[in-house]
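Every protein chain of the complex appears in place save one, which is left out.
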Amino acid sequence: MRKNKLRQIVKDGGRIINGWCAIPNSYSAEVYSHCGWDSVTIDLQHGPVDFQSAVPMLQAISTTDAVPMCRVPWNDAAIIMKLLDAGAYGLICPMINTKAEAEQFVSYGRYPPIGTRSMGPNRAVQYAGADYWQGANDEVLLFAMIETQAGLDNLEAILSVKGLDGVYVGPSDLSMAMGKPPTLDPSDKGVIDAIARIASVTRSKGMIAGVHTDGPATAKKRFDQGYQLTTLMNDARVLAVAATNMIKETRGLAPNETAKTY
Amino acid sequence: MRKNKLRQIVKDGGRIINGWCAIPNSYSAEVYSHCGWDSVTIDLQHGPVDFQSAVPMLQAISTTDAVPMCRVPWNDAAIIMKLLDAGAYGLICPMINTKAEAEQFVSYGRYPPIGTRSMGPNRAVQYAGADYWQGANDEVLLFAMIETQAGLDNLEAILSVKGLDGVYVGPSDLSMAMGKPPTLDPSDKGVIDAIARIASVTRSKGMIAGVHTDGPATAKKRFDQGYQLTTLMNDARVLAVAATNMIKETRGLAPNETAKTY
Amino acid sequence: MRKNKLRQIVKDGGRIINGWCAIPNSYSAEVYSHCGWDSVTIDLQHGPVDFQSAVPMLQAISTTDAVPMCRVPWNDAAIIMKLLDAGAYGLICPMINTKAEAEQFVSYGRYPPIGTRSMGPNRAVQYAGADYWQGANDEVLLFAMIETQAGLDNLEAILSVKGLDGVYVGPSDLSMAMGKPPTLDPSDKGVIDAIARIASVTRSKGMIAGVHTDGPATAKKRFDQGYQLTTLMNDARVLAVAATNMIKETRGLAPNETAKTY
Amino acid sequence: MRKNKLRQIVKDGGRIINGWCAIPNSYSAEVYSHCGWDSVTIDLQHGPVDFQSAVPMLQAISTTDAVPMCRVPWNDAAIIMKLLDAGAYGLICPMINTKAEAEQFVSYGRYPPIGTRSMGPNRAVQYAGADYWQGANDEVLLFAMIETQAGLDNLEAILSVKGLDGVYVGPSDLSMAMGKPPTLDPSDKGVIDAIARIASVTRSKGMIAGVHTDGPATAKKRFDQGYQLTTLMNDARVLAVAATNMIKETRGLAPNETAKTY
Amino acid sequence: MRKNKLRQIVKDGGRIINGWCAIPNSYSAEVYSHCGWDSVTIDLQHGPVDFQSAVPMLQAISTTDAVPMCRVPWNDAAIIMKLLDAGAYGLICPMINTKAEAEQFVSYGRYPPIGTRSMGPNRAVQYAGADYWQGANDEVLLFAMIETQAGLDNLEAILSVKGLDGVYVGPSDLSMAMGKPPTLDPSDKGVIDAIARIASVTRSKGMIAGVHTDGPATAKKRFDQGYQLTTLMNDARVLAVAATNMIKETRGLAPNETAKTY
Partner (left out) sequence: MRKNKLRQIVKDGGRIINGWCAIPNSYSAEVYSHCGWDSVTIDLQHGPVDFQSAVPMLQAISTTDAVPMCRVPWNDAAIIMKLLDAGAYGLICPMINTKAEAEQFVSYGRYPPIGTRSMGPNRAVQYAGADYWQGANDEVLLFAMIETQAGLDNLEAILSVKGLDGVYVGPSDLSMAMGKPPTLDPSDKGVIDAIARIASVTRSKGMIAGVHTDGPATAKKRFDQGYQLTTLMNDARVLAVAATNMIKETRGLAPNETAKTY
C-alpha cells in the first residue's frame, strides 16, 4: 500500500504545508496541487464542494505528490466513508466537542476491529493499491477539529481516543466561541493562549497538531509554537487577494493589506 | 437594453482592466468577478472551458458590474452565436489573419442586416432586457485577435470591416509567429514594434485596442502605448503564482520572480 | 450587509409571493427568477436537486432581486450550514415535530451566541458583503415546517424557540398526517382548521406564516387567512401543467382542470 | 430497428405536435416529455444546451413514447454525427441557404452510400436496436431550416436533395431576413405568403413541412396551411409565461397577453 | 401504478439477477441496464456516486425493463426520501444492526401510516404514474443489510419489522465482522454458516433474501442456498476484470483468475 508521506514528515520532525481547495473544480485543483504543497485538503464543509465534485479533485491531486485529504462537512458516517473509499488519505472533522464525538468519528473512519467502517474502497484501491484494506487503518490520518469551548475543555479526553492522529485548530470558530470576532490570526490573549496550549498538549501525547492560518507569516508563527501542519489560506481566497491587488496596482492604488480571512 | 459599460469607458478615455477566466467553474468566476475588473472574459480557447461550463460562469459574472465577455475557441458560427445568445457582451476571436476572416466573424456575431446571426437569445434577454435584439448590434463588442504575421500584414484591411469594434493582441502567438519564444512581455525589438504599431493603427481608426499581458507592470506599459483594454493574467495563473510564492515564503525560500506566462 | 427584503415586506404588511425550483438547473432558475417573485426557494428535499446543483442556482437567483432561499432536505447540520455559506438568505426545514427539533435547526442555522453554526461563508460574502458574519443572524430567515400531527400539537412550543422566524405549512404531508389524501388545497374540515390555526397562532407571536399552495386561487385564500408568504407551485409542475394544456388545446381537447399537486 | 413513429403519423395524414427543450437538464426534459408530445426536440442552437447535456436529455425522452430529435447548432459534421450516434431520431439543421448546404447536411447525416456518416452508434443502438446501422438511413428524419432569403429562393433546389425529409421554418429569422421584426406569428403579408408557400411547395414534393410557432393558436393556423409538424414554444418560455401570469393573478394584476417569442 | 416486477419474480419462485452500478454515469448505466438484469442497483455507498449523479442513472435504467434500485450510503432520512422521490423502486440500506435501526429505515422509506416519509415524489410520478403515492408502500422494496455481528444476532428482530421486505447480505463486511479477511466468496466455515442461516431464517418468515457475490459461480451457489436475489459484481469491477484479461491475452500472458472483490 502507498505510504502516507505526511507520517514520514512528522516522524522526521518536518513541517507540513497544506493547501486548501474551496473551488469545486478539478482543473484548479490540479494547478494548485502542482504548486509545492505537502498535502492538499478539499474543503467539503465551508467550500462549496460536495462529494461528486470532490472525486475528480481527488484524481487531480493524485497526479502529484501532494497527499490528498478532505475536510468533511460534519461528523456523519456516509460522507466520511465515501471520501475514504474515494481515496482521501486524511480527514479533518469539524466541531469535535467531546470524547464521544471523537470516538464516533474514529469509528466511521477506521475498519474493524478499531472502528466500524464498511468495506468497499473504490478509487482508494487505484490510488493506494490492492492491499488498501490491510493498511488503511495505519496510513489514513484522522484529525479532530478543536474550535469550540467544549472542544478546548475536553482536549485531553479527545486526544485519548485510539485511532485519532491529531487535532486541527479552526481559529475563527475558536475566536467566536470565546466571544471574539472571527479571525485566522487572533490578537486576543485568551485565544492565543488556547492555540498555544492545544499544540503543546497534543505534542505531549505524541500526536499531530495542525492549524488553519491566513498565510505565511501566521503559519511560521504556528510552526514555531509546535504545530506540525499549517494551512495557508484557501484557493478562492488566494485568488481573490492576488487579483484584487493586481487590479489595484494597475490602477495605481495601494494594495490591500493582506485581507483578513475567516 | 442594458448598456455595455465598456463603450462608455472608451468614450471617456478610460482604461479597461479585464479579468480572464480559465478555471471552468462558476464559483471561482464569481469570486474573481468581485475583485474589481471592468470586464471578465471567459477563455474558451486556451482555458479548459466549454460552452456548458461557460453558461453558469456568465451567470456568475452577471451578479457583478463586470461586463461578461468570452474568447471563442475559433472563428466558428455555432459557438459564436451560442455564447452571444447566452449573454456574452463581447467576443474575442483568435487567429484573424485576413479581412475575409474578420468579415466571417462579424457575420456570425451581428444580426441582419449587418451580419447573419440567427435570432434566438436566451440568457441574453435575462441579462440585457426584452429589447435585446434591437440593441445587440450596438452594444456587443467584437474583437479580432492579431497574433500572426498575416494578421499584422492585413491589419488595416481587418480594421476596415464594418461591425468590428477593435483588435486584441496575443503577444505569445505573435512572438512565435515572428520566430521568437512565446512571452507576454516581449523584449524583442520587432515584436515590441509590432505591438506598438497595432495600437497606433487601431486608435487612428477610432477603434479599440486590447492586449494580453502578464500583469500590472506590462499592462501599464501597454496603456501608456495607447491600449485601452488590458488583461492582467488568467485566474489559474494568478492562483498558481500566488500559491507558489506563499509556499516558498513559508519554507523560507526566495519568491519566484513573477513567473513568465504565455 | 445586504438587507433581506422579505423582512421589510413583512414589516410593511405586504404579501410575499415565493417561487419554488425543483428543476436542478441554473438556466431555468434564472429564467424563473426573472418572473417577478419576491423570493425563490430551491427545493433540496422533494426536488431532485442537491448541493452542487444548488450553488449555480443560487448564483442565478442572485442576478435578480428575488431573495434566494432553500428548503433543506432534512434537519441535518452539514447541508444547513453549507447552503447558508453558499448564500441562501432563508431556509425552510421540513418535518419539525418538537421544540427540541426546532432548537436543533436554529442551532445549526445561527452563529454563536444564538447557535453553533461554524464560521466560513463563501458565496454568502459575495452576495451579502464582507460583514456577512456580523449581520447573518439578523438577516437570514429560518422557517420550521409544520406538517405532522406532532408539529401541530407542539406549535406553540416550536414558535417559542429564539432565532426561529416563522413556520411554513406543508398541506400535503399535513393531510396525510391527519389521515386524508395529500393535497395542496385541502377540503377536509380538520385540515382546513389546522391550517387556519397555524396562521393565527404564528401571527399572534409576531412571527411569519408561510404555506405551500397549488396556485393563485389557493394562495389568495391563504393570504386572506393571514399567511404572509405563499408558494404557488414548483417550476416543474408549472411547466407540466402549462405544456399539457397547450398540447390539449392544439389537439382540440379540453384543458385539464388545474392538475392537483402535492 | 425501432420505427420512427413520426413517419407513420405523416403517412396517416396526422399532425405532429413537437415539444422543444431549451433547458439543459434531464429532469425537466423527462417531465416535459411526459406531457403528450409526439416528438421532443432538444435545441442545441438557441437553447443553452450542448452535447454533454443533450445525452441525458435524450435518455430522459427515451423513457417516453415521444420521438427524440435535436436541432443542431450549425451544419457541422462533428455535432451532427455525435447527436445521431447518441440516439437522436431526427435532426433539424439551421440556416440552410443552398442546395450545396443541404447536400452537406445530408452527407453528414446519412451512412454510405447516401452520405458519409461515420459508423459508430452508441446510445442509438440501445434506443433503436442492434440493427440500427441497417435502418438508420430509413428511420432518421433530416429537416433543413428555411429561414433566410436565400433559403426561400433556393427552396425547390434544397427539396431536391436525396436523403432530406423535409423543411422546418424559423419565422423569426425569416422575418428578419425580410426586413421585419422577429416574431413567431408574423402579420406581415410577405412573410405570411412565404410561410404559406414553403408548406405548399414542400408538400407538393411529398416531403414534410414543419414550423416553429408561439403556441396553440398559431400552430393550428399552420396545420391548416398544410404544415405537418409544429412546435408550440420552448420549455423555458412556457415556464416563464405561465409563472409570470400566475404571479400577476396572485397579485391581482391582469395577465400578460401571451408574450411574443422569437 | 407501475408494478414492481421483482415482487412477481419472487412470488413465482424465480431468481432475481441484480446489476450493480458504481460508475457515476448515465451512459454506462444505460448500456449496463440493457444487458439483461432483472434489476439494477445504483451504489451510493461504496460506489463514487451521489444523488445528483444517481438521477440521470435512474432515468437511464428506466429506458429498460430492469427495476431501478439504490443502495443508500447510510440510514439517513434525507437521502432515503430523495432517492425514493427520484424513482427508486427498491432501497438497500447498509449496516442495519438492530430492530430500532430497521424501524428507522422503514420509517423513512414508507408513507404514513406505516412510516413518516414526506409526500413529494418527482421522477417517481413519471416512472410509476400519478397514483404513485397510493401504491408506493406496496411496490417499493426495502432491504436491510446484514453485515455485522450485531445484525446477525438481531436477525429475527430485524425481520419482524413491518414494512421491511427482506435482507441483503454483505459478505465482505460480514467476514470482517467475524474476524476474517473481506471476500465475496468466503471459505471460512463460520461465515459460510452465517450466510446460510440468514437465507433460511429470512425465507422462513416469507421474506426476501438477497446477497452480494463475486460472479456467476458464487451467485448460483447462493441461489441454491435459498437466496432469491444475487448481485454478480459491480460495473467497475466487471470492466476492470474483463479489460485486464483482454490485455493479458493480447500480450500472451495467462488470464487472472477472476480477481477477488470485496
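Per-chain residue numbering starts at 1, and chain names A, B, C, D and E are given in the order in which the chains are listed.
Keep this in mind: contacts are C-beta pairs under 8 Å (C-beta built on N, C-alpha and C of every residue); 3 or more make two chains touch, one makes a residue touch a chain.
Values in this document were obtained by computation on a predicted structure and should not be read as measured data.
Shown chains touched by the hidden chain across the complete assembly: A, B, D, E. When the whole complex is considered, the residue among B:Ala177, B:Met233 or B:Ile247 that touches the unshown chain is B:Ala177. Per the touch definition above, the residue from D:Pro112, D:Gly129 or D:Pro255 contacting the chain not shown is D:Pro112. Considering the full assembly, A:Tyr127 is the residue among A:Tyr127, A:Phe143 or A:Tyr227 that touches the omitted chain. Although one chain is not displayed, its contacts with subunit B can still be listed: residues 22, 24, 45-50, 52-53, 73-74, 76, 79, 94-95, 147-148, 170, 172-173, 176-177, 179, 182, 236, 262. By the touch rule set out above, subunit E reaches the unshown chain at residues 15, 17, 19, 22-25, 27-28, 31-32, 34-37, 48, 215-216, 219-220, 230, 232-233, 235-236, 238-244, 246-251.
One chain of the complex is left out; on subunit D, the residues touching it are 50-52, 55, 76-79, 81-82, 85-86, 111-113, 116, 118-123, 133.
As a convention for this text, only the chains that are shown with their structure count from here on.
Graph distance from subunit A to subunit D, where chains that touch are one step apart, equals 2. A count of contacting C-beta pairs for A-B and for C-E identifies A-B as the more extensively joined pair. If you average the Cα atoms of subunit C and of subunit D, the two centres end up 38 Å apart. Contacts with at least two other chains are made by residues 50, 52, 55, 76, 79, 122-123 of subunit E.
If the chains shown are joined wherever they touch, the resulting network has some other arrangement, not a path, ring, star or complete graph. Contacting chain pairs in the structure are A-B, A-C, A-E, B-C, B-D, C-D, C-E, D-E.
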